[in-house]
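Note that this complex is displayed minus one protein chain, with the remaining chains in position.
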Amino acid sequence: MNDTILEVVDASKHFAGLKAVNGVSFGVTRGEILGIAGPNGSGKSTLFNLITGVPFGPTSGEIRFQGQRIDRWPAHRIARAGLARTFQKDAEFPDLTADETLLICGTYNGQLGRVAARTRSDEVLGLVGFADTRRGIPSRNLSVYEKKQLMIASGLMSRPAVLMLDEPASGLTKPEIESLDRLLVAVNASGVTVLLIEHVLSLLLSISQRLIVLNQGSVLAQGNPAEVVRNEAVITAYLGGRKQ
Amino acid sequence: MDTLLATLVSGLVLGSLYALMASGLSLVWTTLGVFNFAHGALMMVGAFIAWTVSEAVGAGPVAGVVAGTLGAGLIGIVIERLVIRPFYASRNMLLVTAMTTLAVTIILERGAQMIWGPRLKQLPPLVDGEIRLFGNAISAHEALLLVAAPVILIALWRFTVSSKIGRSLRAVGQNQDSAALIGVDVPTAFALAFAISAALAGLTGALLGSIRFITPAMGSEPLTKAMIVVIFGGLGSLGSTAGAAYLIGFIEAFLVLWVGLYWTPFALFLLMILVLLLRPNGIFGKR
Amino acid sequence: YADTVKLGVLAPLTGPAAADGQEIVNGAKLAVDELNAAGGIAGHTFEVVVADVGDGNPDKVATAVERLLGDHDMGGVFTNYASSTNFEIEMMAEQDMVYMIAANSQQTHDIIAPNPENFSTVWSLTPSYDGYNTEIVPVIKELSETGKIKLPNKKVAIISSDNPYSKGIAEGMAKAFGADGWEITQNDLVPFGEVSDWRAFLGKVRKDPPALLINTDYLSANAATFMTQFMENPTDSLVFIQYAPSVPEFLKLTKEKSSGVVYNMLGGLLLSPKNPRAQEVLDKYKAKYNIESGGAGALTYEEVMIYADALAKVGDPTKRREVGEQIGKTDKQTSIGRITFDPATHLSVQNTDGVPLQFYQIQDGKRVLFYPGKYATGDFVQPAWMK
Amino acid sequence: MMTRNNLLLLALFVVLAFVPQIFTDGYVRHLFIIAFIYAIIASNWNLSLGHCGIFNFGHMTFFGIGVYTAAILTKTAGVNPWLAIPACAVTAAISAVIMAAPVARLKGIYVVLVTFAVNQLMVQLVLSQADLTGGAKGLVRLPFLTIGDYSFIRDYKLGYYYLALVLLGLSTAFLILVAGSPFGKSLKAVRDAEDYATARGISVARTRISVLVLSAIFTGIAGGFYTVYLRVASPEVFGFGTMSLVLSMVLIGGINSVLGPVIAALALTFASEAMAGIGGFEDARYIVIAVAMILVLRLAPGGLIQILERLAPTGQKPATPTRSPA
Partner (left out) sequence: MMPLLDVRDVQAGYGDMRVLHGLSLHIGPQESIGLFGPNGHGKTTLLKTISSLVRPTAGSITFDGTDITGRKPPAIVEAGLIHAPQGNTLFGNMRIAETLELAAFSKRASTGAQRRLDDVYALFPRLAERKTQLAKTLSGGERQMLSIGCALMCAPRLLMLDEPTLGLSPRLKEELGAAIGEISKSGVPLIVVEQDIEFLLSLTDRLYLVEHGVVVREIDRASAPDHEEVMRLYFGEGGTH
């Protein structure tokens, strides 16, 4: 029990009749990288939403994080408790520079003072490999990859226990995906538990230690990635005829 | 029973008026996502043009109403060209166009004052006489509004929901680039929406011009009402605008009955705040 | 030596009251042109300087006042009203600026009466509004006693608009009628501003028709709407409307529907053969501007003329305090009656021989002055809609 | 942290400090005083409107609350005007909390409706509570400021000028501090990416409430000062005319800056007054200002401040989206 950092118990989210997430239960072990896959519209992003409360919590079910029930907490409190997520659609604070973005994330999420925030910014930007020369540029002028780096870095400011990534590799070039791979491994090695939604299989399979496949809002399969991808149901619903 | 009927009639008349006032505003708001603060001023201009043609030129009220409608429509096109189009792609489009249309309001109101002077004017009614509705007398002109308002709203609603052009207007309001990529001419769509909306404002103003008095400031109260109706109804569609218009008409009529004329605006605003607290996207808006 | 004295005019040239503003300016210009044409006063000619007070927002008013005060050639400032509070009176008095004002005499009273000695340059052409509150009761009584009107009961319904003028009068009337044993069946208030629907109130009136129906909303558009909607289904009631029927638009807008309506005026034009000056001023106004004056123009005209008389006695326009004191001693027949000022309040004095409270009835599109008898131009007749 | 804008600002204040030495008559000083008041209102409004993107049309309510707080305290309660002015900050802030309750939950244009409604409610309250507020008659003959024997009237507004300047200085310093703080940055975060901000521990509702309260503080003070200066409180201060004037100051000045609205307030007050002297131009001057606003928005979406920065391209360049790929 002690090493289950996050636990989702029978969580559901319904939209006017549509069961986007339907009775999903699973646990996340402290320190692991847990991959989440599933066909489009199977409820992966919705699952992230209801765990973090951004922008909504679950219709029913429980979310436990480090032993506390968080499913009725306001979203910003969940974030402050140590659950950092990124978004599938690129998000940025277009008028703020990387430094400013990290400053406010450090202040609000990490309760850091200006100096501490600065030190931590240097650390996280180094970790994600964000170029120093780009720190003073308003985020709207950053490249896709830089925005992703910054979104991850901003999540790391508060030294979260769990980092939840929603399709970080989409739209990236091969070399960028490979650096992302290294980056995530490094983040994980620094003690952060990682949840990763991804359709780019090379990334997903290379770093996940465990894999959950959702289908139509429910868990279709879970376990060792190599085994899961051989599961017939997973192949039909998700992988298609592609040879592994 | 009498009071109830009288109140219902009063609510129906008010609701129709509000529906007319709000229809054009709602069109550009629900399709283009632009809030046209000059809508009231366009009503005023429509009324003045109608007055000029009908009274000063002497062409009669029907010609006046037609001229007011067309004139306001033309001004709408100019407004779109000069103060909306340049800001299509602006990040603060809502705020910036709100401001530019406020500026247009100032220009139109002050301009009207310079052209037509400060004295009150009025148009003769389109139709004379009175009509009895559930035993309550209303003027034939108001009865005309009772019929015109729902017809116009239903026509507009069908237009935006079912017609190809109408749908393309909605598309443009939601995503200009994507609309262009399926072949919609974005500037023309904007101009068209504005022209229709402004023409409706002009029509409303010309019709109001024989119920109320034509002054440069005559548009501000209808604008407030239209704003309440459109926002209160929710972003949804013209359907919710129509619903909100009649709902507010009836609520107002009953408030007058219960709390008196004096406290009615107060109660109406309070009610609105409360409703928006419970339903942040308007009564008919989706959550 | 000859020089030009500037005369400031404060007026709402923009915004909802612009029609009044225009008249105020016209009235002042009319007077100044006349004075200049006659060679000026004590060697001084005059020039009008206009300052717009817009919607009456205090800072706009204050800025307009400061602009006028900042001009060292300013001999005096004239207005009908510049703000709803008349707060600018204090600014004028602090600079010893001659300031002649007309409307809102209650506010003027409240500012000046506690220390009239501090306001030696400020004078109001409009007398105290007290007459509005009380005099209607004896007038109605007299009409009824002389058989000119048959009142079906002793009930009165009052509706007022939420502005100090209308509300104050409505309250005063309610008190006066109550004291005289009338039953007040309605005493309602509408928010100040445009009122497009009086039917809710009229509906209540129709349920229990009073002998007298009073509306103290002075906005002519509202009053016209009121009259039109009343006539949709008139009751057996005498209709009294405060001030509004005196405005030309009211007649134009209501046409035959207003025939029979009664109103009264304090400090309004006293159009009567007994007071030819009013017609004289009106004619001059019409000749110059080719439009009827509603009264506001004539008032400003008289203000400037009173100033001119005072200046003629003092001679030096820079001695504004002395000019002000001379104004206070005015005794002059003007288009609103004979003006003398009450030194305790700096308001003109109201009575039949001074500035009278005039009662009018609209008869076939004409205004008939029927009270006080001294100035009457015709007789009251029972309105056609009354049985 | 002395950025170029802050230097500019300092220079501006130094110049303003010498104005009364040049203009010794009450009229010009009065114009400056009014401009300073508007500058305070506009720049504080900008905090919620520009920085945080709250489409708040109720800012004049805070001002009106200040006006009436000062009037009622000094007139009815006999409080010394020196104390009444700061008290306005408190009442305005409280009213902001009340207004924020619905606003915190609403988005975009809905905020306009609610704030507009609150404004209307305030007007009606003021009108209906005539015993306290004087109703439409307003409150007049309010006490003026004195320091010992020195009275602030009949000094050609010297005292009021410096007091207004000090208030503007304090307000501007306050705004610079707020805008530069992490809180100030978080405003833009909330404005542009609500979900992302929430996911980084920022409470959107709390931010919006705080920004409304912060923007109300000096606005209330400006209202209090306005009343004490003009010695009148009347319901016109809630009016639409003033609102659109101040709003145009915010937009002409530049909605992302602190300094812009201040400069625009000065510019507009004097430009409009310069035109006020022209006979027959009374309506036209409003048209001129409206056209000017449209032109500024078209030519320099960042407002006057952007034009100024373009004219004086020294120091670091403002961040424009120029970037070479890679």
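When the chains are written out, they are named A, B, C and D in that same order, and each has its own residue count from 1.
Everything that follows uses one rule, which is that a residue touches a chain if its C-beta (ideal position, glycine included) is under 8 Å from a C-beta of that chain, and two chains touch if they have at least 3 such contacts.
Remember, it's a predicted structure, so these values are computed and weren't measured experimentally.
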Identified contact with the non-displayed chain, of B:S54, B:Q122 or B:S168: B:S168
Among A:S143, A:S190 or A:N224, the residue in touch with the chain that has been omitted: A:S143
Touch with the omitted chain, as defined above, among A:G113, A:G171 or A:G191: A:G171
Where the missing chain touches chain B, by residue: 164, 167-168, 170-171, 174-175, 177-186, 235
Absent chain, residues of chain A that touch it: 15, 18, 37-42, 45-46, 88-89, 131, 143-145, 167, 170-176, 178, 199, 201, 237-242
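Throughout what follows, only the chains that are shown with their structure count from here on.
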Touching chain A and also chain B, the following chains: D
Identity of the chain that, by mean CA position, is farthest from chain A: C
Whole-Å gap between the CA centroids of chain B and chain D: 32
Contacts with two or more other chains, residues of chain D listed in rising order: 124, 128, 283, 286
Residue list for chain C, restricted to those that touch at least two other chains: 14-15, 162, 191
Complex contact set, residues of chain C against chain D: 13-15, 50-52, 54-59, 62-64, 66-67, 69-70, 83-87, 90, 94, 106-107, 110-111, 114, 162-164, 167, 191-192
Chain B contact footprint on chain C (complex, rising order): 14-16, 18-19, 21-22, 162, 188-191, 193-197, 199-201, 203, 220-221, 224-225, 232-233, 249, 253
Footprint of chain A on chain D - complex, ascending: 182-183, 185-186, 188-189, 192-204, 256, 319, 321, 323, 325
